[in-house]
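Of the protein chains in this complex, one is absent; all others appear in place.
Should a chain be cited, it is by its letter among A and B, assigned in written order, with residues numbered from 1 in that chain.
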Amino acid sequence: MQSFFYDTYIGLLILTFAEALALLVPLLIGVAYLTYAERKVLAAIQLRKGPNVVGPFGLLQPFADALKMIMKETIIPAGANRLLFLMAPMLTFSLAMIAWAVIPVNAGWAIADINVGILYLFAISSLGVYGIIIAGWASNSKYAFLGALRSAAQMVSYEVSMGFVLVSVLLCVGSLNLTDIVLAQHRVWFCLPLFPMFIVFFVSALAETNRSPFDLPEGESEIVAGFFVEYSAMAFALFFLGEYANMILMSGMTTILFLGGWLGPFGILPQLGPLWFILKVCFCLFVFLWVRATFPRYRYDQLMRLGWKVFLPLSLLWLTLTAAALMVFGWLPNA
Amino acid sequence: MIANIAFYVCSIILLASAALVVSSRNPVHSVLFLILSFFNAAVLFLIAGAEFLALILVIVYVGAVAVLFLFVVMMLDIDFAELRSGFQRYLPVGATVGAVLFVELVFVLGGWEFAPQAPVLRFSPAPANVSNTAALGRLLYTDYIFLFQAAGILLLVAMIGAIVLTLRDRKTSRHQSIRAQTDRTVAETLELVTVTVGAGVKEIGILRPKPVDPEPVEEVHHGN
Partner (left out) sequence: MNWVLALPEIVLSLVAMVILIFGVLRQDDSFFLSSMFALGGFLLAALLVLTTGSGIGYHGQFVADAFSSLVKILILAGAGLSLILSLDYNRHNHIARFEFPVLMLLSVTGMMVMASASNLMTLYLGLELQSLGLYVLAAFARDDLRSSEAGLKYFVLSALASGLLLYGVSLVYGFSGTMDFAALARTLTIPQSASPGLIVGIVFVLVGLAFKISAVPFHMWTPDVYEGAPTPVTAFFSTAPKVAAFALLLRTMATPFGHQLIAWQTLIIIVSVASMILGALAAIGQSNIKRLMAYSSIGHMGYALIGLAVGTPEGVRGVLIYLIVYVFMSAGTFACIIAMQRRGRPLELITDLNGLSATDPALALAMAIFMFSMAGVPPLAGFFGKLYVFLAAVQGGLWTLAVIGVLTSVVGSYYYLRIVKLMYFDAPEEPFDPRPTALSFVAGATGLFTAFFFVFPAPFVGAAQAAAKVLFG
C-alpha cells in the first residue's frame, strides 16, 4: 500500500491531492470565519454586537454571505477586457492558495518541503500584485486603474524592505528551508533578537495585503473601492477570499519567521505542534484586525515615505548589524 | 519521464509566448506574455535542478521588473496604428538582415567545434553535495567578489544618473513637515466658542480656521 502511494505516479498524484485537500479545506473554512471574526472583533472594539442573527451568535453568517454572492449575477462592464477581467480574481485567489504548499504546520507537515521555501513564499507574495493590477486595467474604469497603480507602487515598495528582513532571518538560520528556519528558533524565537525586523516585517505584511492603515488601493472615500469597484458576485467574492487568505498566509509567514512556528513557548508541550501554530497565526490575525480598528489610513506620500525613507534604511542597517554581530561573536550557522 | 514531458511543454509555451510578445497587438498583452515566458523559463530552471535561479527569476523579473513594465505600458498612450505603420515598409530590409544573420549563425554553428581544452577550462563545475544556493553564494562572494562589487557600483551609477537627470524640485509642491504637525498645540488650532441654543450662522458668524501666515516657499536646491 505504501509503495503504491510513494512509488507510482498515480499514487503520488492521489497522495498530493489528498494532502492539498487536507490543507485547503480547513484553510477555506478559516478564511470564512476570519471574515466573521473581523466583524466581531471590530464590533467589540467599537462597542457594538456584530453579526448575531444567522445561527447561534451569528456563526452561520459567513455561509449566508457566500450563498448571497453565489446567487448574484457577475457583471462585466462594457469595454472591459473580458478574459483578463475574469482572470484577475482567479489569479489573486489561487496565488493565495498555492503559497500554502510549502508552509510547515508541524515538523514534516508540509506538502512540499523544498530547499528554497522562503524564496518560494516571497516569489508568490510578490506575484499578488498582478491580480490587482490586471483587475484595475481590465475593468476599463478610472477608479479601478488608480487603485491598481497605487497598489502596484505600494507592494513593490514594501517588498524591498521585506526582502532585507528575510535576508537577516536567513543569516541567522543559514538555510532557505522553512522547517530549518523554525527549528533554528528552538532556543529563542527570532522576534526577540530581531525585534525591529519583526515590526518592519509585520507592517510590510499589512502593506502587502493592502490592509488598513495601508488600504489605499481600495480607498473607499476617494476612489470608491479601488481596483475591484467593477466586480460583483463570485468575482468579487474571490477577491475578498483572496485578501483574507493572504492575511492568513502573511500571519503564517510571520509565525514561521519570527514566532517559532509550531514550537511551544519555552519548549512546553511539543506534541501540540499544529495547535501552537494555529494559535500564533490567530494572534497575528487578531493584530491585523486590531490595527484596522485603531489606525486611520495613511496618506499616499506618507506611505511611500515610510517604505523608502524609514523601513528601507532601518532594515538595511539592522541587516548590517545582524551580519556584524553574527560574524564578531562567531554565531554564524554552518560556519 | 514526467520531467521530459514538462520540459517539452514548458519549452513550447515559452517559445510560443515569446513569439506572442513581439507579435501581439496590445502592448499590455505583450507584457503579460513576457511574464508567461519568464515563468516557463523559471520552470525550465527548476527542471534543470537550479531552484534558486528559478525563484530569483520569478522574484526579480516577474515580481519587480515586469510590474514596472506593465505599469509604464498601461500608463502610456500608445498609438498602435502608428507604431505598426512602418512594419510593411521595413519588413523587406528587416527580413533580409535577419536572414543574413540566420545564415551566418547556421554557418558558424555548423562549424561548431569546442577548443580541445574547453572542458578543462570550465570555470566552475557544479559541486557535489552542496545545494545550489550555497554553491552560487560561494562562487559569487569569493571567486567573483570583484565583479560582484563592480556590478554594485554600476547600479549605483545608474541610480545617480536617473536622479541627476530627472529629479526636479517643483517650487509649488508642499512638503509635509512632521515636526510642525506634532509640535502644534491645541491653543494654536482650536477655538472653543459657546453657542447658545438655537443660534444660527447669522448670529455667530462663520467660523474659519485661524489665518496662518503663508509659509515662505523655500527654494530647495539639490546641490546647486
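Of note:
Here, a contact is a pair of C-beta atoms (placed from the backbone, for glycine too) under 8 Å apart; a residue touches a chain by one contact, two chains touch by 3 or more.
Worth saying up front: this structure is predicted, and the values here are computed from it rather than measured.
Taking the complete complex into account, the chain left out of view touches B. Although one chain is not drawn, the whole complex shows that of B:76, B:100, B:130 or B:147 it is B:147 that touches it.
Per the touch definition above, the residue from B:98, B:137 or B:161 contacting the chain not shown is B:161.
For chain B, the residues in touch with the chain missing from this view are 104, 107-109, 111-123, 143-147, 150-151, 153-154, 156-158, 160-161, 163-165, 220-224.
Note that in this section only the chains that are shown with their structure count from here on.
Considering their complex, residues 9, 84, 114-116, 119-120, 122-123, 126-127, 129-130, 133-134, 137, 145, 148-149, 152-153, 156, 159, 176, 301-302, 305 of chain A touch chain B.
Partner chain A is touched in their complex by these residues of chain B: 2, 28, 32, 35, 51-52, 55-56, 58-59, 62-64, 67-68, 70-71, 74-75, 131, 133, 176.
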